[in-house]
Each structure stands twice: as structure tokens, then as C-alpha cells.
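The complex appears here without one of its protein chains, the remainder shown in place.
Here the chain labels run A, B and C in written order, and each chain numbers its own residues starting at 1.
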Amino acid sequence: MRFGSDNWAGASDKVMQALVAANADLVPAYGADALTARLERRMSDLFEREVAILLVATGTAANSLATTGFCPPHGAIVAHQSAHLANDECGAPEFFGSNKLITLPGARARIDPAALDALLARPQRGVHHVVPSVLTLTQATELGTVYSAAEVAVLSELAKSKGLTVHMDGARLANAIATLQCSPADITWKAGVDVLSFGATKGGCLIAEAIVMFDPSHAERFGYLRKRSGQLVSKHRALSAQFDAWLDEGHWLDLARHANAMATRLAAGIERSNAARINWLPEANELFVYLGDEVAARMKAAGGQFYSWDADGLATADLPGPGETLYRFVTSFRTTADEVDGFLSELG
Amino acid sequence: MRFGSDNWAGASDKVMQALVAANADLVPAYGADALTARLERRMSDLFEREVAILLVATGTAANSLATTGFCPPHGAIVAHQSAHLANDECGAPEFFGSNKLITLPGARARIDPAALDALLARPQRGVHHVVPSVLTLTQATELGTVYSAAEVAVLSELAKSKGLTVHMDGARLANAIATLQCSPADITWKAGVDVLSFGATKGGCLIAEAIVMFDPSHAERFGYLRKRSGQLVSKHRALSAQFDAWLDEGHWLDLARHANAMATRLAAGIERSNAARINWLPEANELFVYLGDEVAARMKAAGGQFYSWDADGLATADLPGPGETLYRFVTSFRTTADEVDGFLSELG
Amino acid sequence: MRFGSDNWAGASDKVMQALVAANADLVPAYGADALTARLERRMSDLFEREVAILLVATGTAANSLATTGFCPPHGAIVAHQSAHLANDECGAPEFFGSNKLITLPGARARIDPAALDALLARPQRGVHHVVPSVLTLTQATELGTVYSAAEVAVLSELAKSKGLTVHMDGARLANAIATLQCSPADITWKAGVDVLSFGATKGGCLIAEAIVMFDPSHAERFGYLRKRSGQLVSKHRALSAQFDAWLDEGHWLDLARHANAMATRLAAGIERSNAARINWLPEANELFVYLGDEVAARMKAAGGQFYSWDADGLATADLPGPGETLYRFVTSFRTTADEVDGFLSELG
Partner (left out) sequence: MRFGSDNWAGASDKVMQALVAANADLVPAYGADALTARLERRMSDLFEREVAILLVATGTAANSLATTGFCPPHGAIVAHQSAHLANDECGAPEFFGSNKLITLPGARARIDPAALDALLARPQRGVHHVVPSVLTLTQATELGTVYSAAEVAVLSELAKSKGLTVHMDGARLANAIATLQCSPADITWKAGVDVLSFGATKGGCLIAEAIVMFDPSHAERFGYLRKRSGQLVSKHRALSAQFDAWLDEGHWLDLARHANAMATRLAAGIERSNAARINWLPEANELFVYLGDEVAARMKAAGGQFYSWDADGLATADLPGPGETLYRFVTSFRTTADEVDGFLSELG
């Protein structure tokens, strides 16, 4: 009944074994090791083109570096109003780059192309105004939905026609790809993404986040940005080993498919229940459930762990009704069918 | 013959076992877990007073947050001219706090109290000049020496008499304490240190650095600073588990004593050798060796791994002679007597 | 027919004469002069309490320093979505303090108290979220309206009950006070304002902006912030002389009353015209006029100078209709009745 966060799970057994194995011996620090080199090759294979990667310790760091690193001082970062980067990272982008964020609306956490178009259609009015310079898309979104490759492409094209760099916050990219059943290339650079925060932590590692640059020519200066921001981990193989094992033989997608299936199982049960309701089906590993206050209290008393969701920015049709609150349920590779079923049985 | 860095060693077996054990189960993220709570209590016990701790992913982050977090915008951070924070962190303090660094001389990487006194004796001349606000001491120093508790106290008292906060960069604090045979309290807050970067990575963890605040009242705002700088690790127990095991039953000091002993063994061998020389004995786990170019080439060809040291800032008497270069040799908990002896035997 | 900006007018004759007079002789630099001291006393008299002032060169600098100077790194600045600071200063607050801005709606550029209440009522959810720390109010607003003292007090009280500092952007404070016929104290600190950007440039000086601190204890650290941001003018009396003359014998209010009267005269004429329309009467020196495209083109051809206004953020009822654009007309102390009447006559 523990649906608080996919950050509550540790690493998968396979990832932990790789980490233990990588711990042996002395190897050069700061990424000059064979495991990191192997991971770089694996990433290039995975994305079907040469990429450069920078491993960092947190998703916040990945997002902040990847966006502000492409934003001039007078540029702005354009994000959905529900984006993690805009709401849940304590102003990290403003710290890393002193850049302004511009937020856009869009149904269920996906940026509305018309809103982006309207923003970018505004004539640039000189030095008094920041210049939209980076577009960031969250995949899967904060509301458990996903962008199709076509939807990413539409937004990317709008952005690129005005010279913006396109960033994808892929803290849950694995879950999105498991749903979309597309290739990593299709949903990223083939759809116009220039730089990706590729998160492995939520999906089954302990600490492993990558900035993936589809144009490797930026890697050198990002190497300095990473060091200067305190994100260059000295015993770097500790990150590489996890990420490498996670990507090995489709392990990452196996884990994501399981997590997604658990969210779907939970959704199906709730649809059958009279004690709760949902407005949209999960497309990744997050489910948003409307619970009356009494039911919520009862489920918490029974050991249910889940958090309320700030309704700010939801469409009117998605706002909780009177006496209701919207809760987020997150599943992970560790969630079991028994845990889901136990919750549903308790819910009634 | 691998003396490149103590960052080349992985974690100790005990630390790895704790990490694996901590991986089981689902536990709350971001530090709200039992292991983190236990570590906090352990730290307070270790330092013989209530402390607050913030775990971060790198020593650079620990140093930058801990210094700039106590420095007003117009303040300056005072460091030895060889300090890691001043030379080897790519301008991280300038990034984290937009603060100026003022560097001071001092024999073998220890700040000269007279130089600090002279700096602080200068009358504050109004808004045109930055105000020295934080003193940072490196323990053990970048040249493998240590400050005695009395030496720390002298510098701290000078600093505090002018209102500065005193920070200690303890990336190798374990090695210093193993040498000094003092208590952690003696060499930190009892000697005037307000905030400590306590590094466990070099000493036997994979990724585990702590900011230790001897005045816990600053912990809340530092919590925000940590998050905002992308240093709040989501699966936080991964850091706590390592640090906790490392501190358990004096393990950290055992590891440090071994590393120090290997440096001492290497020094003793070099003192007996005619092929190399040293100017000062190691007081921690770093040894600085003068090698003629031919000998250096020969040892590298034989598999020796060690890096040259920038002579900038060395006292005249410590400068390498003609045809000589100064090299840094670093030992770790993983260094074996065989590896040391093999090197010495090859050196001749 | 020149209604582009009140920044198009130079200084009043009285102000220029004072500047010329102040130019004589050698006097100490950086504010250590008698004129600056006199201005400080005059400001304290004007505001009926001891204040500290810092003169700077631009309104952007005044706003950025005054807000970020009271905002911790993890704090947010709360502003109306049309605020100059949020839209027209190229991200200056994000630069000065790396702080996030949170914007709120409200009819005709005045913050809706309910929106502020809702923002501040949200429970603080820990380190992942910035903390609203400074509220900034624009007086007169960007849409030529003013807050009454009671309206300021309502917003200030909400803000202060949550620990926020209250800032007023008074680039056109003179125009607001001329309309409100209140004392400077009534509309600032007596209504809860802690720090004021008091602009004299638009109102009849060349370069003269003041940060007025109602709690002088912050003045010392702001002195450093000013210097460090390149805002401490060396020949400082040049600023003081202007501001001092502008405040002398009610000159500033005379100028503001004239500018306001010209806006009112223009509004009255437009209300009588069939060729244009307004939705709200000017309360300061800015008038917002809806013009059909043909009329606008005709008036520009006839020499009319005025700019379109970005309709973003206007209430639905205030949006321009089809074939219409909203234009901003700004009057100044230099605007003549003839110029207004000439425009109206041409408009028909």
C-alpha cells in the first residue's frame, strides 16, 4: 500500500550486483574509467547516433544544467506550468543560470501547442524582454500522461523555427517508452529533442542521472559546467555501473513495464470501485485518484501511503469536487500485484 | 604502483555490504528515512554535541555550500592559496555564491597566522571592498600535512575576533585525525570550527559527503540551498547507509590509519633510496616526491601511476631542482604493502 | 502628439538648474557630500520617519536590488503578472538574486487579494518549493490605475502575516499620490510597505531613482549590494541634486498633477470621440485607448506617437475587439494642452 513515490524503491538486484562488481579494484576517477566509456558506447547504440553523456547525481541537476546550459543570460526557459523544473526544484534553474522561466498551460501536463505558438509568435520587442531560448518537455509528464512522438515533434518544430533548444526531462522516460513502444531515438532526437535528462534513479538505480547530448560538440563546455556546479562525482564508476546495468538487455524497460502495469492494475481496480474515481488512465507509472475525505482517511489508517496533489493548474473538468481531494499514486519496479490488490480490497 | 588518487579505490567491503543491505524494501525518500536519522544521531555522538548534517554528492558541493552559505553577497572567502576549493573546483565557490576568494600563503599548505592577521587587521574601507567573511582550512592539507588542534584554534580565534565563520574542508579529515590521535570534537568545534565538510568518499565510501553544522540552527536554510543546487539525492538512504557504516565501530579510522601507514611506508622507502627524495614526511595519506625526469619516466614505464604537482605557491626551499619534478603519491585504504614495496623495489 | 513615454521628456527647468548649480566646486564622491545628506533629511521629513536612501541610476536597478535584497536564495518574489519587474526588465530580478518570480492576476494591474491569499495559504511543502518572501506592488500600476491606501494595506497585511517583505515599485509614485491626495507616508509604510523604489526620472529628473528603506538598519548591507552591482555613481551629487530639487516645495507633485491632468484631458476627449474608446479612466498619467486599425494608421500618419500594449493578461472584458488594438498613451510634465487638443482634433 506504499504509493508515495518511485523514489522509495531502492535499486534492482541486477543494478546492485553491477555496482558491487564495479567496486573491485582501483580505477581512474572522474569518468576516465572503462565502465564509463562502455556506457557512452551503449548510449550511442541505444540512441542510434553518437551522443555525449554527462552523469550527475540528481535529476534536478540534470534538468538545471541541461536547460540553463543552452540559455543565454537574457534567455527564458519555457516549461509547462506543472513541470517539475518549474515547481518542485526550489528555483534550481534560476540558480544555475539566473534565467527566467515562462510557463505554459496544456491539458493534463502536456504543453498546448497553441499556447507555445502564441508565445513564440510575439514579436521580439528589444532588450526589455527576455527571449524564449529553451523549451523543456516532461516525458512522462507530471500527471502520468505521455507525449506521442508526433506531439513532441509538433512542439519541437515550433520551438526550432524560432531558434529554441529543445530539452526533454526524462526522469520517467523509461515509463513513457514502455508505453509508447517506440525506440529511444524516435521519442527524442528524431522528434527534435536536442538534449535529454535521462533518469535511471526512479526506474531502478540508486543514484544515476544522465544528460544526453545529441550534439556532442557541447560536451566539453558542459564538462566544466558539471564540475563547477559540484556534480562531477569522483568515484564516477559508481554512477556508470548502475546506468550500464540498468540499460543492459532491456532491463530498464522490463522494470518500467512492470511499474506501468502496476499503475494500470490499480487504475482498473479503482474504476471498478465505488469508493474512488479517476479521470484519466495512467500512461506511465503514476495514477491520479479522486478520494473523498472519509475514504482517504480510512485508507491512510489502513496503512495506505500516498500524497495529495496540488490542484493548481488543472483543467476545470479535472478539479476535485466538494469533499474530494486529488491524490497521486506512484508505482515502481518494486510494487507487487499483491500490494495493489491489497489496497483495492481495502478500498472496497 | 597505483598512487594517482584515493578516489581510485572503491568502497570498503563493510561499506558496500551496508549499501546492499540498505537497498532492500521501500523507504521514504529525500532523507526522511530511519538510516538518515540514525546517522544524524551517530554524528552528534561522534562530535560530542548536537550537530545537523546535510549529505551531498561531492566534496566540491560540500565546500561550496558550506562556505558561500555563510558568506554575504559582498563577503569574501579566505583560503590557503593551495586550497582545493580555490584551485581544483573550477570556480565552484564563485558559482555557488558569486563570492570573491582571497588566498593566503603559508608553509606547506597551512595558512600562516601572520598572513591572516595582516589581512584581517586592514581597516574595512567601506563599500568598495569585499569583507572577509569565511575562513576555510583544509585538514589534511593539499600537501599531506595536518594542522594541530592548537594551530586550528589560533587561526579560528583570529577569524572569529573579526566575525568570520570558520569552515574546515575535511575531505581527508579521517586521515588527519588518525595522525593527530585527537577526537573529532577537538579538531573541529572545540578548536573553533563552525561548519565542516566531512568527506567519506576518499576514505572508503563511493559517494558520501556531509556538511556538518555545529550550530544546527542553520540547517533549515541549508536544506533549501542543498535542494536548489541539485544536491538533494532522492534515494537518500544510499548516502546515509555508506556514511553510517563507515563511521561504525571506528571503521573510518581503521581505513585511514592503513592509508596513512602506506604513505609512511612509501616515504621511509624513498628516504632510503638514492633515486628520489622527499622534503617533508607525510602526515596523512599523501606523499610528495621529487623525481628526476629519467627516474620518473622509468617508473612510469614500469607501471607507476602518479601525477606531477603544480609547484606554484611552494616555498623556495620546496621547489623542485633543475631536471626534477614534484609528484604527488596518494595512498588509500586499498593500497597494499606489496604495492608500496613493489614500487620501492623498482625504484631502487 | 507625442505620447510614447514619460521617459521622452527631459528634466524640469528647476531640476536642471539645481543640477547646474550642484556642478560647481569639488565635493567628495560616492555620496559623502552635503547635498546627499540634505536629501536624506528631506526624505525623512517627507515620509515622516527616519528612512535610509540609496540612489541608483535606473528603476530596474532599484526594483531588482530592493526586492532581491530582501529575498533569501530560496525565496520567491510575488508580483502582478503585468508588473514591469516581471515583464519589462529582461529578467533583472532573476539576475540580481537568482530568485524565482511568482506572478498573480488581478483586474487592471492590481493584485487580486484573493489570489495572494490563495498563494500564501498553501502549506509550505518543504525544500522542494520556493518560499514566497517578497511582495511587490506597482504604484501607479502598469495600466495607469492606482491602489488606494486601504488596498495596499490589505495586501501588505496578507503578506506580512506570512513573513513577506513588502516592496512598492514607485516609478510613478508621484502620479499616484497626486491622484490619491494622500501623504507619502500614508501610501507607503503606514500601509505596510517596507521598501520603496521611488522614481524621480519619469516625473521630471534625468537620472534619479531612490531605494527608500523604512527600516534603516538594512542600509549598510544595501550599500555593498549597490556598489557590487555597479550602481554606486561616483559623482553622486549629480543624482542627489536632481532628486532634492524635484522634491523641493512640492515641485514633484506639481509636475505629476500636470501630467495626470493631461491624461485626464485626453481621456475626456476620447470619450467624446466616436473614433476611439477607452474602458477605464486614467488614475495617473497613462491612458489605454482602443483604436481601430484604420484610425490608428491615420493618427500615426498625422504624427501621433504611441505604442500598442500587449493584451496578454487583460480581463476578457478589456480585450480589444476584432480589428482593434489597445494602445498606451503616456503624458508627462512636458505634455501641453495644445498637444492633447491637437491630437483630439485630428482624431475627430
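List of remarks:
Keep in mind that, in the parts below, a residue touches a chain if its C-beta (ideal position, glycine included) is under 8 Å from a C-beta of that chain, and two chains touch if they have at least 3 such contacts.
These numbers come from a predicted model, not from an experiment.
Considering C:S234, C:T316 or C:S345, the position touching the chain not shown turns out to be C:S234 (whole complex).
Among A:H84, A:H167 or A:K227, only A:K227 touches the chain that is left out of the view.
Touching the omitted chain from chain A are residues 30, 72-74, 126-128, 131, 221, 223-228, 232. One chain is missing from the display, and on chain C it is touched by residues 2, 4-5, 7-11, 16, 19-20, 22-30, 56-62, 64-65, 89-92, 95-96, 201-202, 206-207, 224, 227-235, 237-238, 332, 334.
Residues of chain B in contact with the chain left out of this view: 73-74, 76, 87-91, 94-95, 98-101, 122, 127-130, 310.
Operating definition for what follows: only the chains that are shown with their structure count from here on.
Chain A and chain B have CA centres that are 34 Å apart. Mean C-alpha position of chain B lies 51 Å from that of chain C. Rounded to whole angstrom units, the spacing between the C-alpha centres of chain A and chain C is 41.
Shown for chain C are the residues that touch two or more other chains, namely 73-74, 127-128.
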